[in-house]
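Notes to accompany the following structure.
All protein chains of the complex are present and in place, except for one that has been dropped.
Chain nomenclature is as follows: A, B and C, assigned in order of appearance, with residue numbering initiated at 1 for each chain independently.
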Amino acid sequence: MAKDKQQVVVSIYPDWCKGCGICAAFCPGEVLELGPDGKARVVQGATCRNCGFCEHHCPDFAIVVKTKRRIANNREVDHAHEG
Amino acid sequence: MKPPYEIQRFELRLSGLGGQGILTLGKVLGAGLALEEGYFVAQTQSYGPEARGGASRSDLVISSQPISYPKPEQLDLLVALSQEACNQYYRHLKQGGYLLVDDSLVKQTPTNIYWGLPFTTLAKEKLGMVQAANMVLLGALAHLVPFVVPRAMKKGLETSLSPKFLESNLKAFQLGMTQAKKKYPNVQTQWTSF
Amino acid sequence: MPTKVKKNHRKEERSLFALGNEAVVEGALLAGCSFFAGYPITPSTEIAEIMAERLPRLPDGVFIQMEDEIASLGAVIGASLAGRKSMTATSGPGFSLMQEHIGYASMTEVPLVIVNVMRGGPSTGLPTSPAQGDVQQARWGTHGDHPIIVLSASNVQECLDMTVRAFNLSEKYRSPVILLLDEITAHTREKIQIPNRETYEIFSRIKPSMPPEWFVPYEESMRGVPPMPALGEGYRFHVTGLTHDVNGYPTSRPEEVEKLMQRLFRKIDQFFYDIQIIEETACEDAEVVVIAYGCVARSAHLAVLQARELGTRAGLLKLKTLFPFPRPAVERFIRQCRAVIVPEMNMGQMSREVKRVNNGLSSVRTLNRIDGQIITPAEILKVLQKA
Partner (left out) sequence: MAEVTQLIHHYLRHNKRFPHVLCPGCGHGIVLGSLVRSVHQLGLTKDEVVLVAGIGCSGRIAVYVDFNTVHTTHGRTLTFATGIKMANPRLKVIAVMGDGDALSIGGNHFLHAARRNIGVTALILNNNIYGMTGGQSSSTTAENCYSTTSPYGQQEQSFDIVELAKAAGAPYVARSTVLHVKLLDRIITTALARPGFNLVEVLTPCHTQFGRKNKFKTTVDMYKWYKKNAIPLDSLSKLPQEEQNQRTPIGIFVEENRPSLEERYAAITCRLEEASK
């Protein structure tokens, strides 16, 4: 994980965020905090360790952690076996 | 399939104790009359706690016409295989109705006019199985009751019983018929009630 | 109305000397029932027992004994959603337990058949005696306004016929259908004809024909009965007992709730004459008509014939569909006759409906018996002659 450290962007959908604060409380890199609007926001993206905790634990599916390479390639998830 | 006799409404009660095969007999007799002879038959029986161990009862209403009310009101024929049943149901017999008892079990009949055959004793002594008493009774009915046609009853038994039990049941049936014939040779002319 | 006729498996007609409860099973299998979930209760138990014997012998038949009647109807609803024609059978106390799921099936429009062999008294009551105590419970037992179809049978052949009809109606209108029997009808053996499947009309629910992405699960339509896919067929949608919009999503918006409820009622109301059947005996010139259902209709039949012999112009109106209530037919006889008699084995559940129609037009006599004994022809005859 550590080698991806610099290549990660964390983004929040403010419309879906309910501001529970789980992401901010448990983020090992202290990337996130609750802003004045009560919603999560990224304060120091550079320290993201790409552990995925916030994305897995966001009950509202409001956080996306993207690697920069992935953004550039704009690749989609393979849904080949979807109904 | 035209029934051999025109019957207005004939009410028959088979009664006795649980374990005497009364419910089976009611079913077999009803099925024979309905399916083999083409009568309208409504058969009901006593359900509930009393059906186990205690008193047992199976009622048949038989008619050439569709049956509206399915329960007997005044019996044309009461078959009693126990003293209690005989005492309890005798009063449901209509005037001119017939009583048939197992005279090895019913020692005191409320009237002198009745038919008595020792079905249970016959089954035990001649066939070696007391459970066959109901088939001995069916054989007797086939002789005593004009519209119970022996051939139809036998055919009914053939279709409803597995081959394993058929032979012994037919033997019991035959025994009942022979014994009834021996004791009451001219029974058919006595019937007036239907 | 588009209907699907199922191919027959058994060619020839058969006769059987069967119990009412056995006839129910024959009817259900004839109608294509392949799923039964139940809990034993006298006097309906034979239905479960015979189903347990028969269903596993069919290529896709499923029998399951559940832990109680709530679970039984839950499983039946689940199976119906999965595409099976499903049923359960019960009696008074079990029927009470099922009420919650009758409401659910009504709201989610799940076709299913419930046979209730009525018994007497509230609570455990009279387990082995006949009664007709659940008539209004069948209509109004579940909470909330809802339409329901309630049928009854009075002899063994009718047990078969009405079970087939119950399945047909439930599939056609996507509604739970209740068949009310009584201990006498369920426990009487009579000869029945099991008809040839080809000659019998068998309906199955209409499945959607459009591609899944166009499918709107609870769409408004002229008929009011939306097509119904089975779970797993590609039409993924949400089923809920909450009031829902046309997509099946919960809603409490008044205009959407109103529309849903109106459609639920409309789909039954507008097909009243397809659902409703009655049987008339000697009614053309009748001055006194007996309105009866279930085993009491048999007593009434004999009583009417006897009354005719004694010079009273009596007739019998036998109700085979109890709900929706046959108001037009009853109203006709109320206008025609000087008196109507409603004998029933309860304290007057159907006579309430008759009186509501009556409006003082004629004299409505009731004859009630609640001691676990059938009302005899003689009792009805007595009232007939006085009326």
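Basically, a contact is a pair of C-beta atoms (placed from the backbone, for glycine too) under 8 Å apart; a residue touches a chain by one contact, two chains touch by 3 or more.
Computed from a prediction, not measured in an experiment: that's the story for all the values here.
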Omitted chain - touching chains that are shown: A, C
Residue in contact with the excluded chain [from C:Tyr200, C:Phe237 or C:Phe272]: C:Phe237
Touch list for chain A against the chain that is not drawn: 8, 15-22, 25-26, 50, 52, 55-67, 70, 76-77, 79, 81-83
Missing-partner contacts on chain C, residue numbers: 35, 37, 56-57, 59, 61-62, 64, 66-68, 70-84, 86, 100-101, 104, 230-234, 236-242, 247, 249-250
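Throughout what follows, only the chains that are shown with their structure count from here on.
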Chain contact topology (line, ring, star, complete or other): other
Maximum inter-chain contact count - chain pair: B-C
CA centroid of chain A to CA centroid of chain C, Å: 57
Centroid distance [mean C-alpha coordinates] between chain C and chain B, Å: 36
Where chain B touches two or more other chains, by residue: none
Shared-contact residues (touching 2 or more other chains) in chain A: none
Touching residues (chain side chain B, partner chain C) in the complex: 26-27, 30-31, 34-35, 40-45, 47-49, 67-71, 73
Interface residues, chain C side, partner chain B - complex: 15-17, 42-43, 127-129, 155, 183-184, 187-191, 295, 298-299, 301-302, 305, 374, 376-378
